[in-house]
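With one protein chain removed, the remaining protein chains of the complex are shown where they sit.
Up next is chain A:
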Amino acid sequence: MIENRPVLNIVQHVILILGVTVFVFPIWLAFVASTHTARDVNSGIPLLPGDQMWENYAQVLGEGLSTIGAPPIGLMLFNSLIMALAITIGKIVISLLSSFAIVYFRFPFRVLAFWTIFVTLMLPVEVRILPTYEVVAQLGMLNSYAGLSIPLIASATATFLFRQFFMTVPDELTEAARVDGAGPMKFFRDILVPLSRTNLAALFVILFIYGWNQYLWPLLVTTDESYYTVVMGIQRMANAGEEQPLWNLIMATAILAMLPPVAVIIGMQRLFVRGLVETEK
């Protein structure tokens, strides 16, 4: 749609700018709060950055908030990263393989298998959290990276997405690969996975953010500080008991916790935008 009406242009821009402001304002406030002293922040958040940025971030990254029961943020960021990557990679590998099986192999109860996976879409983690906790506890996986990530790996959404994608891959491609002597796993590795590149990149971003932002599950399965993730760490800091929460430091942590997902989006963006633009068939 190409129109050249100045009034419409202005209206469009006003709406867009308003929208951006609404979304950016909380982040701006968080950033501003992270650059002041605790006293300034508690007496109402100022709107302009202060001069405590260096000190606040140095404290958060360095000594941590041992006074209020949170480990150094470096460790929490590292834990979050391990958990998010394990969930992302695990989900992608499992769902790639399971949708490959469902689409390309004729085995008994294939349709049943697919629908079973599909039905679990209806049950988010929160609904099945108690039985899942019980299982993880029985297996002795509390307070471990395995306990943090494995229960969140099975993914109906990604399986469904890859199934839909595989079904659009022309049959002739499969047959050409058979004539070329590629066995099933070779076909999967050499042809299906490279063709799924765009989907892989998009899913990686979505799943990484999903994994990074997990809150309830880490809260349940970790009691050992050395396995705390940053998102739950922020919550621990905010509920610091009798003491007044140190909002400037909490906000600094929040800003730091936001950076890895942003980095993933920026890193992956080129790959999946390019993939979306180039239609290859």
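Keep this in mind: a residue touches a chain if its C-beta (ideal position, glycine included) is under 8 Å from a C-beta of that chain, and two chains touch if they have at least 3 such contacts; residues count from 1.
Here is the rule we use: contacts and distances are computed from a predicted model.
Set against the options "Ubiquinone biosynthesis protein UbiV", "Class F sortase", "SN-glycerol-3-phosphate ABC transporter, ATP-binding protein" or "Molybdopterin synthase catalytic subunit", the UniProt name belonging to the omitted chain is "SN-glycerol-3-phosphate ABC transporter, ATP-binding protein". One of A:V93, A:A176, A:L216 or A:V262 touches the chain omitted from the figure, and that residue is A:A176. In the complete complex, the hidden chain is touched by one of A:I94, A:I191 or A:I209, namely A:I191.
Counting over the whole complex, chain A has residues 170, 172-173, 175-182, 186, 190-191, 194-195, 197, 278, 280-281 touching the chain that is not drawn.
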